[in-house]
Every structure is written in structure tokens, then in C-alpha cells.
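Here it is, the structure, as C-alpha cells.
Only one protein chain is missing from this complex, and each of the others stays in its spot.
Letters A, B and C mark the chains in the order given here, with residues in each chain numbered from 1 onward.
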Amino acid sequence: MGTTSGWGRRARGKILSYLSGEDITLDEKLIDYDILAMEAHSLMLWKVKILKDEDLNKVLQALEKAAGEHKRGKFILKEELEDVHMNLEQFVISEAGEESGRMIHMARSRNDQVQADTRMYLREATDNIIDELLKVIRTFIVKADEHLGTVMPGYTHTRPAQPITFAHWCLAHADAFFRDVERLEDAYKRINLNPLGAGAIAGVGLPIDRSLTTSLLGFDGIQENTLDVVTSRGEMESEFLAILSILMVHLSRIAEDIILWSTHEFRMITLDDHFTTWSSLMPQKKNPDVAELIRGRVGRLLGDLVDILSTLKGLPSGYNRDTQETKSPLFRSVDLVRSTLKVMDGMLDTMKIDGDRMLELSRRGFATATDLVDFMVTDIGVPFRTAYNLVSTVVEESLAKEKVDAVALSEAVKKLTGRRIRLSQKEIEEYLDPIRTVERRRHIGGPSPQEVSRMIKDRETLVKEKANTLLSRRERRERSLNQMRGVIQSILKDELEIAWETLVDASEVEIA
Amino acid sequence: MGTTSGWGRRARGKILSYLSGEDITLDEKLIDYDILAMEAHSLMLWKVKILKDEDLNKVLQALEKAAGEHKRGKFILKEELEDVHMNLEQFVISEAGEESGRMIHMARSRNDQVQADTRMYLREATDNIIDELLKVIRTFIVKADEHLGTVMPGYTHTRPAQPITFAHWCLAHADAFFRDVERLEDAYKRINLNPLGAGAIAGVGLPIDRSLTTSLLGFDGIQENTLDVVTSRGEMESEFLAILSILMVHLSRIAEDIILWSTHEFRMITLDDHFTTWSSLMPQKKNPDVAELIRGRVGRLLGDLVDILSTLKGLPSGYNRDTQETKSPLFRSVDLVRSTLKVMDGMLDTMKIDGDRMLELSRRGFATATDLVDFMVTDIGVPFRTAYNLVSTVVEESLAKEKVDAVALSEAVKKLTGRRIRLSQKEIEEYLDPIRTVERRRHIGGPSPQEVSRMIKDRETLVKEKANTLLSRRERRERSLNQMRGVIQSILKDELEIAWETLVDASEVEIA
Amino acid sequence: MGTTSGWGRRARGKILSYLSGEDITLDEKLIDYDILAMEAHSLMLWKVKILKDEDLNKVLQALEKAAGEHKRGKFILKEELEDVHMNLEQFVISEAGEESGRMIHMARSRNDQVQADTRMYLREATDNIIDELLKVIRTFIVKADEHLGTVMPGYTHTRPAQPITFAHWCLAHADAFFRDVERLEDAYKRINLNPLGAGAIAGVGLPIDRSLTTSLLGFDGIQENTLDVVTSRGEMESEFLAILSILMVHLSRIAEDIILWSTHEFRMITLDDHFTTWSSLMPQKKNPDVAELIRGRVGRLLGDLVDILSTLKGLPSGYNRDTQETKSPLFRSVDLVRSTLKVMDGMLDTMKIDGDRMLELSRRGFATATDLVDFMVTDIGVPFRTAYNLVSTVVEESLAKEKVDAVALSEAVKKLTGRRIRLSQKEIEEYLDPIRTVERRRHIGGPSPQEVSRMIKDRETLVKEKANTLLSRRERRERSLNQMRGVIQSILKDELEIAWETLVDASEVEIA
Partner (left out) sequence: MGTTSGWGRRARGKILSYLSGEDITLDEKLIDYDILAMEAHSLMLWKVKILKDEDLNKVLQALEKAAGEHKRGKFILKEELEDVHMNLEQFVISEAGEESGRMIHMARSRNDQVQADTRMYLREATDNIIDELLKVIRTFIVKADEHLGTVMPGYTHTRPAQPITFAHWCLAHADAFFRDVERLEDAYKRINLNPLGAGAIAGVGLPIDRSLTTSLLGFDGIQENTLDVVTSRGEMESEFLAILSILMVHLSRIAEDIILWSTHEFRMITLDDHFTTWSSLMPQKKNPDVAELIRGRVGRLLGDLVDILSTLKGLPSGYNRDTQETKSPLFRSVDLVRSTLKVMDGMLDTMKIDGDRMLELSRRGFATATDLVDFMVTDIGVPFRTAYNLVSTVVEESLAKEKVDAVALSEAVKKLTGRRIRLSQKEIEEYLDPIRTVERRRHIGGPSPQEVSRMIKDRETLVKEKANTLLSRRERRERSLNQMRGVIQSILKDELEIAWETLVDASEVEIA
């Protein structure tokens, strides 16, 4: 950092504060990862004989102490040390002494360190969000199972169009969430790669072992090209935020349905009091504040996505300080999505469904008249066009009564086709009853209870599979980190040979 | 707030925290305004005889106490009381007693209160940002005055196109900032209007006096329609952020010029060490971190603008909780723009200009050849097309020497026009010298020192005018608030008649 | 344009097409303005004696011919000539001959020309949109006048909160549109400035007269600094799109209200069949497609705003080809907003209001209970807190009946205050009747028919004022252009002296 001109100290303070922005606060989320990355780096330096036994021991002691203090909430980041990396380095130096402590600076740069931290943060964020998603999916599946026969209007243009069931509605949203899970799983493949060793931009002029840090930190592979490592900052963040934006749009859709359906005018559902605000002067007016905020907070995701992408736009390759600004939108959005999934789950779980009102609304507006046309064509053998005109005429005549008139229908058939059919009013009404029209929709993906039951079973299996995959990812990472913890313990206990051999093995693990 | 089902307390905590988000922290910026608005409201209630002397006295005492505590940093907002309005109301109740304290709830709602607070916040933010803008403009004017004759390349496509001066560059940016000032002044007219009295949405069923609160709080007018008041939340915020986005784009442009011009390859300017980072291993490599962050943080403004606008998109009229989310982008962006203007000012003020290098770069690439064409047309009387071809041929022949060759020119003239002109190499070089070509550009807005001098004087006058307008806006607001403080003091001293008469006068002030 | 290497012609075609993009199609909107700007430029060149009589005559003839052909749809832009400027220049050259035609290239550049065209386009777009806005405002005023007494629920959280009137709703939206008009008027001041004379970036080395082109083209002033002119490309476009984005959010809000209120469940309004789609099988299901598209097309405005702002982000000063890309979002958005205002006007004008249903919905949910509290406090003299508790208790007891019970109220008053009040059920119901509660809201901006009447008169006056201002702006521009047309005619008729004197006068007109 440069010398000072006549511009004075107060100015310097403002500049420092402008440089770090909220960075030092954001970096708190990275402390654990920074310690891990530094431990792996130190072990690697020892393994390639750059770090001596004694130096390694001191450094690892210092890092373990840092980890301990952080666990007890006592590792406080100082703004004047800029970021988590400098804070940790300074801590190590003060604990391990200048000579040993500074050694960890070798073959390393903040440019690759911050990427390693971010990727470790992101891989956990991915799995945590998948976890929350699977919970909401399970809630939807449970609700679907309870409401296989709860007929409700399927809306197009916010108008009742054709009857479906509440179970069908639940699975529609579950399926959208499954795609969100898939997108996160896909991104994970690109996230869990090791950037350590890229140095400032050109790698390092020492014989480092990138496979070893990969293995110790539980990465699934290496992001190879060193310039690519440094330049790609913000890319994973963009991909992640794009995925979360789509997910948040899904959440806003459910929120909008809930806001609408819980209005006085729709009355199809009642929200649990936990999720509303109201006043004792208007006890019936339950305001869906939680749902409104879910809807409103999509804006934040879109804003954060635009923030990151437009920050990256037009930057030359290599490191540019601009990319520091990708942390804030990333962390904010991850926290927002997690908390939104939690409250959404509770809101869905506790809301009451008014099946009678739903059925009542399903009966409005000749929503099942298309079925009558189909019936005319397939069962009576009338050509489509004739059937359509026929039903259309009868519907028009039946407008006042709000139901299709059997006599009118028979007469119309006779007039148009010369044929005589016998359909009692009861038969027609039964045929057009929403419950019956739903039952008829038995093809793949249809709303009939039978088909929805099948889909529920399928999704139950799929949730389990996704949960297992999630578990095995977490276990795999934990195994790697445990192995590293073991090595560190061996070294601190002076069992250097055991440590050495474990590292040799770790370095040779085949990476996908 | 509703009763709890079996869903438990921990859930409730999560929901409350989801409802308030960061709102309670953000609301700290509104405490002062909320107290002022409540004071004005109470005085108005007293004036229209809804509030009794005794109640008013207690309420005002409580509010003054709140103001005092806030000044000493002791008025802490509690999350369980949701927002600044409930916190303040609770404070007043606990100080003034249930009977008196709750009276201030009459004829008021959080919906109009938050708008009043936001508008008071915004009118100050407007003026504070104008203040910072005028400072940077002044710096540009001073620099321009110093560099009237500092010739530099004017760039198109990041390539030297025609010579200008550094002074000209300074004024270009100053003029852009003047437009930003204008936009803020225009927005101010829409900002400084009184929303109080709109109630929850339909106004109130009591004979309130909206002119009085307008006058007491220094508003310039009333936002009349009560539904419009409540529905328009987020609109001023959007307009404001759009203005700041354009301003931030202006700042990013200067930052980009600085990043480019301070590279090793351009070397036209040197940043003061305060505004760079560097290492003792590479003392010549001064990284322009401050400028990079200014460039990078445009992203945040764009993100915040998208955040607000997409939050508002598609909301029905009336109040919707979604709009709570407009606070965070507004406050963040205001703070960011203010701090950016400050560091930009310092950076411009302290950077060193290398006039020699600028002149050197201005001489490259026949940047002044168009002047030669003009000369041929206007002084020698050659038609444009002939002149163009002529110069173009000579330029091509002169490529190796990197300067226009006099002999070649004379021969080309002779060949193409049959005429003989006598131009020595010295004359041509003088004519095409960047310093001379700049001097020739004397028309309105041109880069010649003479014209730039004139523009500097104009801008100096304009800065003073803008500063005076700013001052008078601030004084006007201060006068109103002082008057209100006076009334409050009279009441607390039990000089009710003086207070009464001042209020009567205040209520009758003509509003624009 | 350079020579070709071995890369071949097909490639060159692709590149040319990539360079122009849709630019050549977009430029059709600029033909008229480009001709005008070139005419003014030529007259100016003649006035400052750069252009000879003969050349001027030929050039003006060519330009008039171009204008005529364009009027008959026969001035077709060719892609291989890149843009409107080159197309027009080529036309002039082919008509006026190489020697005369090329002269207009003097003292001019595409960089200032495109800015002049855009500003002329923008100033008309501004006024055209204001025109459409004033029409919709007038429709709202007419509707408001018809529905002064049409009581409807005022919604908060999409739930009936307090009664207002349909007239009040109309004026709320009208007032928002008035602010949009104001913003456009403010922007106009920055739009209608003359950029001609800025040249490529550094002005020109000839004694041009920028005041003259300003006067001839009806600009209100000059954008002085030549670097600022070129660098500021995209800035007015950004400001304009930000204004249109806010306006489009306003339109989306009305659309959302319409979509909601015309649902089967709300049934407060019925859209005219023109503005819906439906099928004869479901005659009652009228889909509000127009309103949905208005809501959906906000997205386009936000997208176009982000497009422009992020294109400008991080560009260095001077001209950069990137800014060509600001045309498409500008033109698209202007067209979209104009057509949306038109259909919105028709939809509002033709939709049917169901006053009975509105009144019915206003009566739900104790929406007027706050009035009862106010009544207790101001008329009965009960302290606020007591009044609140009292009403709250009675409301709870009255839940089943859905109306406040008079006996219960009297008893509660007696119990809580010891006092005896006599309120018959009829009196209470009358007091709480939505019609009465609306009438009580007579303060400035309240929904009472009396106050709304006053506001209507005010807005009628304001609309007239705005329309007059609009008219005078248009007339002023027309006068200038007519004067120029006169000068051209004089020159074409060889009345050079008349032309000369008019130009001398025009050049000396005081510019604001």
C-alpha cells in the first residue's frame, strides 16, 4: 500500500472503507472455508518439501487455534486487515511467528484462495437448498395424497377453465421444484472443483501438488487453467443466482395462488393465523403478508442476478477488483431462498383447504362442455364440427339455468343429425359433473385420482433417490475433511510418517 | 395478530423474522422523520380538537424524549415491534400512558406514516447528493482551468481520433453531472409532498387538517388522493434509483477512462497512491482498485433498480406488503452513490496529468488530417471530394514517415488540380500540429482554450446558482421544522395560546 | 472500410450484417429527421460561406427530392450503405453530383448527426406519449364524474379494507399519470438541445454557426461541449426508458385490478367483448387477454431499460460502437407504450361497472369498524384505547351475524365506561354504512363525493393546461421548421437575399 500525499488520514479512512465496502462482514461466512483451504495448502507445501516439519507444526497449531476461536465466536475479522485471507494470515503469523507464519504465503494468492472459499461455500449452499426443496416437495406429496379427490377449478386467465384436483395442483408445483433440484445438481458438478494453485493468475513457479489439495478438501476435480480460474470469478455465482431466480419465480407463483385463493372473493383456502396479520377490528380480514413478501422478494433475486451479470459485463480477462462485488448478491440470495423455502413449507403445511367451495367454483361456466363435445364425437359418432355447434347452441340456450339442458340437447341432436338419442337430465349432469370429468382424465399426467396416485408413488421414490444422492455428496465431503483432520492430528502428535503416507495416498486418488 | 395453532413458537420466530427481514435495521434511518411526522400529526389533532391539551402535552413530552434518546444513540428499535412506527408508538404509550399515548393512533396509519418518513428521507438524500455532485463539478472546473492548453487525444473506439484538451474532457463530465443535478431537482418537486392524512387507504372519517401538517413538516404541497398516496409507494423510489443509475453510469465512465489512462501502456495519468494498491515487489504496478470498484458497483445500482421495478410490476392498487421491500435498494443505493462521489472527487483531485505523454499520443495516426482537407477546401478552394482524395493519397504515401509530406502534397495538388501551392514542411506540420488544430476549434462548445475558458466561466456561475437553490431549499425546510419546534416548546411551557395562533397561521399558508 | 484478406466474401457479408444488425430497419424512423438536419446543416454552411450558392442549390434540391420520395414510401434504405446517414449522403451525391454533394460532409459526422436525429425523434415521442396520457386521464375524469357515488371496497393486501368510490379509484390512477406527464415534460428540457457541430468528437476546425442550426431545427438550446455530445449517447434514451418503465408499471397496476375485478369471483366489472377472448362453449368465461398482455409487457420495458443501462456501463468516454445498440430498445419501448395507452383507454372507456356488487363487497368484514372507534372517541368522548377495546369486543361477538350488534354495543359501553348510550341498530347500521363512511371523508384528497368533485374540477383545469403547453411546444417547433422550409423555397427560387436575411435573423435569436 502506497505512501501518503498531502491528502491526509481522514481521506484514507474513507477510501479504505470504500474499498472493503461490506466485504469484511460478508467474509464471516468464509472463515471456516479459509481455514480449511489454508490447512490443505500447508499440508501440500510440506508434502512437496517446501515447508519444513517445524514450520508446518506451528502453522497447523495456529490454524487449529483459529478454528477453535471461530467456533466460540471469538475470531473477529478486523476491517483494517481488509478481508478474511489477510486476517487469517495475520493470525497465523502472530501465533506461529514471522518466520514460520509467513511461509504459508508461498505458492498462494488471494485470487485462488477466495475462489476456493466460495466454491466450498457454494457446494454447501447447493445441498442445503436442495434439502429445503425436498422438504417442500414432501409436503406437497403429503397434501396431494390427502386431496386426491378434492376437485377444484383449473384456472386459465385467472378464470375457471376445467376441473382438476388440489392433488394435481400440488404435484404440478412439486414437479417444478424437482427441476430446480436437478438444476442445482447439475451446477454442483461445475462448483465442486479445486481452484487452489492458480496463484495470482499464472500459477506458481514451484512444484506444487494440486491433486493433493483437491483430495484433502473433498473437491471432485481441478479447475485447471490458472488464468481461467482467476477470470471465471462470478461465473458460478451467476449460474447459481439464475437457478435461484427461477426457483424464486416458482415460489412467487405459489404465493400468488395463495394470495388470490385466500381472498374473501375466492375463499378456497384459509391461511393459518401464523402466516397472516390481522386486527381485532376486522377479524375476518387476514392479510397474507408472508405470501406477499415471498412474491415481493423475487425482485431481490432478479436484482441480484442483474447486479452480478452487469458487473461482469465488459471486464477484461484476469483479475479485476470489480468482482469483489459478487459476494453480496450471492450471500443475500442464498439466505433469502433458504428462509423463503422454510416459511413456504410451513404455510403450505398449515393452510386449510375448503373442498366444498372449490367444488362449487368448479361447477361454474360450463367448464366441462368440451367433454360433452368429446362424448358426442366418440360415443354418439357425430363429427367434431357438428358436435361442437350442437353443444355450443345448447349451451347458449342453457345460459340462464347455468346448466346444460337435456331436452334441448336431444332436440338439437335430432335436428342436426336426424338421430334420436336418449339422455336424461340426470345422465347429462352426471356426465358433466366435475368429479366425473376429472375421473375420465386418466392418461399419463392427467388429474384423475388413479393417475395422480401413480404419480405420487413415483415422486416418493424420486424424493428418496434425490435425498440419498444428497446424503452421499455430503458424506463424501465429510470423509475427505475427516481424513485431513486425521492427518493434522497425526502431525500435531508428531506422528509424521503416518501423516506422510496418508498424504501420499490422498495425492494419488483418481479424480473424476 | 392471530392466535397460534399447533405449529409452535419456534416457527413463529422464523415467520416474524421473515416478515421484518432487514426492515428493522433499515428503519433506523427513519427514526428522526418518524418522530417529526408524529409531532406534526399530534399538533394537528390538537388543532382540530381531537386531542385534548393534556393528552397533547404528554404525547409531545414523550416524543421529545424519544428524539433526545435517539440523539444519544439510545433509542434502539426492537424487532418484535416490527418497525419504526410501532416502536415509536409503543414508546409514546409507555411514556404518556395508555389513554393519552394511544390517541396518536387516531387518523393515522402505518401506510401514510411510512410514506411521510420516506419522503423526508428522500428530500434530504436529494440535496445531499446534489451537494456532492457540485463538489465534483467544482473539482472538474478547477482542473479544467489548470489544463486549458493540455492537449490530449480525443478517443473514438478507444483509439486516438482528434486532439482535444484535458480541460475539455473535464468539462464534458461536468456537463453530464449538471444534468444529473437537474434530474434530481426535477424529482424533488414530486418528492416533497405531504402524504399524511391518507390513512390506511381511504383517508379518515375525521375533520383533519392536511394543510397544517404540510406546513409544519416543510412539505411544498400535498399528495392529495388517498388511494394514490398508498398505491404510489415505490414510485418515487424508482424514479430516484433511475436517476442514480444514470449518475452511476457517468461515474463508471470516468472510472473506465482512469483505469485505461493509468495503465502502463497509456501512461497519461498517475493515480495518487491513496487510490491504488501495490506491493513492494512490483512498485510500478499501481492497481486502480478504487476506480475498479466504482465501475463494478454500477451493477448494484442496476440491480437495485430492477429489484424495485420488478417488485412493483403487476401489483394491484392499494397497499401490498411487497412494497416494504423497496426500502433496502433505496437506502443502499443512496449510501453507495454518496460515498462514490466522495472518493471520485478525491481521486480526480489528486491524480497527476502527464501532459507530454498526452501530446505525444495526440500526434499519432494522422488524427488531424481532416483539418488538412478543410484547409484545402476553404483556403485553397479545392472541391471537397478532390481535397479528400488528395489528402488521402498523400497520407498513404506518408505512412512510413508517420507525418504528412509537404512535397508529396504539393505534387498531388498540382497533379489533381493543375495548381501550384507553396507549403513548406514546417508550415504543414504547424498547421497539423495538435495544438493548432485544437485552437482552431473555437465555435460554441469547441475545445479551443478560448472557448473552454468561456464555458468555465459559465459553469462557475451555474454551480453558484445551483448551490444557492440548494441552500434555499434546505433553509426553507429548516424554517418550517424550527417553527414546529417553537410550537412544541410553547406547549411544553404551557403557552397554549401562542402555540394555537402559530398553528392557525401555519394552516393557512398558501401551498404551491 | 479495409481491403479483404483471404477470408472471402461470404464472411464479409456476415460481418456487415452483424455490424448493422437491425439498425437499417430501425433507421427508417429517422429518415425525416436526417433530412431536416442535413438541410439545416447545409444552410448553415452556406451562411458561414463554406458552401457556395450553386452547391447549396443542388444539395437542397436533392434533399427536397429525398423528402418527397420518402413521403411516397420510395426512399428505401440499403443495408450495404450501413445507416440512414450514409444512405442520404449517397442519395445527395448521386443527385447533386460528386463535387457539390460531397460538400455536405464538411463540418459534420455521423456522431453528431445521429444524436440530432434521435433528439428530434425523442422530442416528438415525448409529446405523442403525453398526448395519449392526457386522453386516458380525460377518460378517468369522465368515469370519475359518472361514479362519484359508486361505493366500492378499497383494498389492502387484496382484501377489502375500507370503502372508497370508483371515482376515487379513477382519480388515483389519473394522478399517477399526471406525474408521468410531468416527468416527460422535465425530460423534454434536456432532450430538445442541439448536438450538431460536435463533429466526430472534437468539434470542427471551421467557423460554424451552431446557433443557426439550433434555431432552424426548433431546438431550445445547444448541448455545448463536443465531447459531452458524443459521449452522452444513450443517456437521454436511458432517462426516457426509465420514465416509460414507471409509466408501464402504472399501466400494469390498472391491468391487474381489471384482471382481478373481472374474475368470476370478484365480478365488480365486465370487460367489453372487444377486449376479451372467449369460446362459444364457455360464453361466461371472458378472458382478459388485453389486460394480461399489458401486464406482461412491463417485462419488455424493464428488459429494454436494463439493456441500455448495461450497454453503457463501463464504456470509456468518446464514441464507442456499442451505443448503436440503444436504438432498438428505445424505438420498441416508445411504440409499445403508445399502443398500450391506446388500448388501455378503450378498455377503460367500455368496461361496465357493477355498482351493486361493489357495494355488496364493501359491506363485508367490518371494514368500517374504525369509524365506530372514531365516533366513540370524538362524539361519545371515550378514550381511544377504551373505544378500541369496546368495538373490538363487540365485533367479535357480532361475527356470526356479520354486522355490529347495537344491544351488545350499548352493553359494552355501559360495562366499560359506566355510561349509558342509546344507539338503535338502525342508527349504527346507518353510521357504519359504507356510503356514509365515505361521505364523512371530506378532507383534502378524501373519497367523499364532494371532495372528489372538487378534485375533478382541478384535474380538468390541469389537463387543459398540460394540453396547451403541449400545443405550444408543437407549434414552436413547427414554426421553426416552417421558417426553414421558407428559406429553402427562397433559395430554390433563387431569392438568395431573402433567404440570407432570414438566416441572419435566425442565427441571432436568443436561445434560452
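The definition used in the following text is that a residue touches a chain if its C-beta (ideal position, glycine included) is under 8 Å from a C-beta of that chain, and two chains touch if they have at least 3 such contacts.
Here the structure is a predicted model, which is why all the values come from computation and not from measurement.
K.L.:
Considering the full assembly, with which of the depicted chains is the omitted chain in contact?
P.N.:
By the stated touch criterion, the chain not on view contacts A, B, C.
K.L.:
Among the options C:S42, C:T340, C:T437 or C:S507, which residue touches the chain absent from this view?
P.N.:
Hidden-chain contact among the options goes to C:T340.
K.L.:
Check each of C:R297, C:R385 or C:K466 against the chain that is not shown and name the one that touches it.
P.N.:
From the options C:R297, C:R385 or C:K466, the contact with the absent chain belongs to C:R297.
K.L.:
Identify the residue among C:E69, C:D289, C:E360 or C:E460 that touches the chain left out of the display.
P.N.:
From the options C:E69, C:D289, C:E360 or C:E460, the contact with the absent chain belongs to C:D289.
K.L.:
Give the residue, chosen from A:L81, A:V377 or A:L481, that touches the chain omitted from the document.
P.N.:
A:V377
K.L.:
Going by the contact rule already stated, which one of A:P163, A:G365 or A:P449 would touch the omitted chain in the full complex?
P.N.:
The missing chain is touched by A:P163.
K.L.:
Which positions on chain C touch the chain that was left off?
P.N.:
Interface residues of chain C facing the absent chain: 1-5, 7, 11-12, 14-15, 17-19, 21, 272-278, 286-287, 289-290, 292-293, 295-300, 302-311, 320-325, 328-329, 339-340, 342-343, 346, 349-350.
K.L.:
Applying the definition given at the start, please give the residues of chain A touching the unseen chain.
P.N.:
For chain A, the residues touching the absent chain are 50, 98-99, 102-103, 105-107, 111, 154-158, 161-164, 168-169, 171-173, 175-176, 179, 182-183, 186, 189-190, 197-211, 222-232, 235, 238-239, 242-243, 245-246, 249, 252-254, 256-257, 260, 295, 298-299, 302, 305-306, 309-310, 312-321, 370-371, 374, 377-378, 383-386, 388, 437-438, 440-447, 455.
K.L.:
What residue numbers in chain B mark contact with the hidden partner chain?
P.N.:
That gives, for chain B, the contact residues 156-161, 259-260, 263-266, 280-289, 292, 306, 309-310, 313-315, 361, 364-367, 369-370, 373, 388, 391-392, 395-396, 399.
Rule of thumb we're sticking to: only the chains that are shown with their structure count from here on.
K.L.:
Any idea how many Å lie between the Cα centroids of chain B and chain C?
P.N.:
Distance between chain centres, rounded to whole Å: 23 Å.
K.L.:
Nearest whole angstrom, what separates the Cα centre of chain A from the Cα centre of chain B?
P.N.:
About 36 Å, centre to centre.
K.L.:
Measuring centre to centre with CA averages, how many angstrom lie between chain A and chain C?
P.N.:
38
K.L.:
Provide the list of chain A residues touching at least two other chains, using ranges where the numbers run on.
P.N.:
Where chain A meets two or more other chains at a single residue, that happens at 286-287, 289, 292, 306, 309-310.
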